[in-house]
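Every protein chain of the complex appears in place save one, which is left out.
Should a chain be cited, it is by its letter among A and B, assigned in written order, with residues numbered from 1 in that chain.
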Amino acid sequence: MSTQNLLLVLDLVGILAFAVDGALTAIRTARVDIVGVLSLGLVTAIGGGVIRDVLLGVTPATFQDWRYITTALVGGTLAFFLSRQLTHLSRPILLFDAAGLSLFAVIGATKAQEMGFGPLQAVLLGAITGVGGGTVRDVLLNRVPTVLSANSHLYAIPAMLGAAFVVLANVAGFGTGLVAVVGALVCFTVRILALRYRWNAPLPPGAPPL
Amino acid sequence: MSTQNLLLVLDLVGILAFAVDGALTAIRTARVDIVGVLSLGLVTAIGGGVIRDVLLGVTPATFQDWRYITTALVGGTLAFFLSRQLTHLSRPILLFDAAGLSLFAVIGATKAQEMGFGPLQAVLLGAITGVGGGTVRDVLLNRVPTVLSANSHLYAIPAMLGAAFVVLANVAGFGTGLVAVVGALVCFTVRILALRYRWNAPLPPGAPPL
Partner (left out) sequence: MSTQNLLLVLDLVGILAFAVDGALTAIRTARVDIVGVLSLGLVTAIGGGVIRDVLLGVTPATFQDWRYITTALVGGTLAFFLSRQLTHLSRPILLFDAAGLSLFAVIGATKAQEMGFGPLQAVLLGAITGVGGGTVRDVLLNRVPTVLSANSHLYAIPAMLGAAFVVLANVAGFGTGLVAVVGALVCFTVRILALRYRWNAPLPPGAPPL
């Protein structure tokens, strides 16, 4: 499989994971009908990529290729019909979310770097691609976004680590295919460990402990 | 009247309707001064078109032609001075909102299709154009957007029906002028019937009834 195809497959897997995540979060958090479920699945799935492309100054890729939207709608529909089985379990939501976060962080960083943006911006744009869709979902659901919450057990940090891994590997001359897979595993592993062992980032000095 | 002129007139009528709708919603929902009223009228009126143009990858049309902003400010100013008469009536808000939704859904779908986007994307972009401004307004007012609410009596569905009508008619070779008017009427009629007879979209299986 060529690198471009591998990146497309990873992108679509990330979209599917985030669509399920967004749809289940919507069902769990608010009183939404099928339109709300599919909309929030779609927004979670393509929001990060749209924000990334707008910040990169290019036409959002997710609207130019029908496979993106279709994948997101399939994920949302699956979540709609399986919601009774899935929504009472918080673990599947967290796993789908960690998968989407990891894949989007490395794809965002890779795309930014390919377009000539510097390393700092590429890491930041990777992280924004990872957290963007979920942040828009939380804003629409009237919740403070996960990325800003002090007891979210690291969310942007794993995304930045995964993005930094691919940025450094690309600077060092490695190709983008395998590097993206390893970078996503770095992000995913750190995120899951942080959830498992309840790691949190430092609070401002003087803030009362959790 | 040429098709381009007809579409411009429909666009400006939609902007006026959404500006009045957004301004009245602001006065009714929150404690806003004249700046808040005009801002929320403006955001409701041009938000959908700006989001559409960003997703299409073009410079937002609403900032390139002074008639868009001026029309939105006129609508907001009217609503400001007539608010005492209008805000206690929920029906005018719903009618203005349905008119804006209908006009923007067909204009958004037409523009997406003219730019070469596929039918699925054109329908979705039409719906996003229709619901976008009101969604931004609701986010700014700290409310869960109408489009996501389970008892909103269909909101995105009429927009998608109107958009699908113009997309199919254009695929079948009809011109865009009359088709846009009929498509808007399809959306408007379905929306008003849904409000009148309290139609709702299906809830997820297992969700408690309304």
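Simple rule for what comes next: a contact is a pair of C-beta atoms (placed from the backbone, for glycine too) under 8 Å apart; a residue touches a chain by one contact, two chains touch by 3 or more.
Computed from a prediction, not measured in an experiment: that's the story for all the values here.
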item	value
Identified contact with the non-displayed chain, of B:36, B:75, B:108 or B:145	B:36
Of B:93, B:141, B:154 or B:180, the one touching the omitted chain in the full complex	B:141
Sole residue of A:106, A:147, A:179 or A:195 that reaches the chain not shown, by the stated touch rule	A:147
Identified contact with the non-displayed chain, of B:54, B:94, B:168 or B:207	B:54
Residues from chain B at the interface with the omitted partner, ascending	26-27, 30-37, 39-40, 50, 54, 58-60, 63-64, 66, 69-70, 80-81, 83-84, 139-142
Residues from chain A at the interface with the omitted partner, ascending	54-57, 117-118, 120-121, 124-125, 135, 139, 142-145, 147-151, 154-157, 200-207
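Heads up, the rule we're going with is that only the chains that are shown with their structure count from here on.
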item	value
Approximate Å spacing (C-alpha centroids) for the pair chain A, chain B	29
